[in-house]
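Structure in structure tokens, see below.
The complex appears here without one of its protein chains, the remainder shown in place.
Presenting chain A:
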Amino acid sequence: MNSLELLNLLQLSDSAFPIGSFSHSCGLESAVQHGLIKSKDDLRSVIIACLENTGSFSLPFVTEAYNKSWDSAEIQRLDNFHHISVSNHVANRASSKQGKSLLGTVVQVYQFDELITLSKHLQHCHYAVLFGVVFSVVGMDLKTTQTAFMSGVLRTIISSAVRLDQIGPIEAQKIQLDLLSIIPDIILRNDNKTSADASIKSPILDISQNSHDILFSKLFYS
């Protein structure tokens, strides 16, 4: 990777890139309110469960969208398939919101013609699908795309843990550093999967996230 590519990657994966991931907790807020997190170890297992689910469910969509980014009919099919595969309405809404923001921002910032055409055809704009497409069009390699995707999810859930007052900012960075090391293994295990193999590994976090909307008070959107 040359320095221009690295700078490009840093810009795209920066938390200042306006896709709104700061308003999502990946189900952590509901898990906290359901009493699932009583210790630092509980928090660690919930974050691992979130990463495992991301790897087994979302990553196959990222990979397939990356490989088929030139084929708009296939991307539409993937987007629709992602939509029917997430009947948890909270997760579905979070994915579609972030995907729309990602596409909208990239279209305005980079002005790629293929993305402008695609934005007119996609019905739901799911985040994992759009992430694969955008990184492919921008010219990143597949490994970088997958790693950046996983790292973005880890950053989002870690930063929400700080804002939910579960850990302090320094402790958060320690956990993040520690968990960085499991990402390559998760990618490796899910590398050959396509959207047809996408599955949820740990239903606990998904079920608790699904009841996010009925919480009396909440800080996050999902």
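Criterion: a contact is a pair of C-beta atoms (placed from the backbone, for glycine too) under 8 Å apart; a residue touches a chain by one contact, two chains touch by 3 or more; residues count from 1.
Just so we're on the same page, contacts and distances are computed from a predicted model.
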Match the chain absent from this complex view to the correct UniProt protein name in "Exoribonuclease phosphorolytic domain-containing protein", "CST complex subunit TEN1", "Small ribosomal subunit protein uS9m" or "Urease accessory protein D". "Urease accessory protein D"
Of A:Ser13, A:Ser72 or A:Ser85, which one is in contact with the hidden chain? A:Ser85
Touch assignment to the omitted chain, from A:Pro18, A:Pro169 or A:Pro203, lands on A:Pro203
Which listed residue, A:Ala49, A:Ile75, A:Leu115 or A:Ile187, touches the chain dropped from view? A:Ala49
Need a quick check: the contact residues on chain A for the chain that isn't drawn. 30, 33-36, 45, 48-49, 51-52, 56, 81, 84-85, 87-90, 182, 185-186, 189, 197-204, 206-211, 213-217
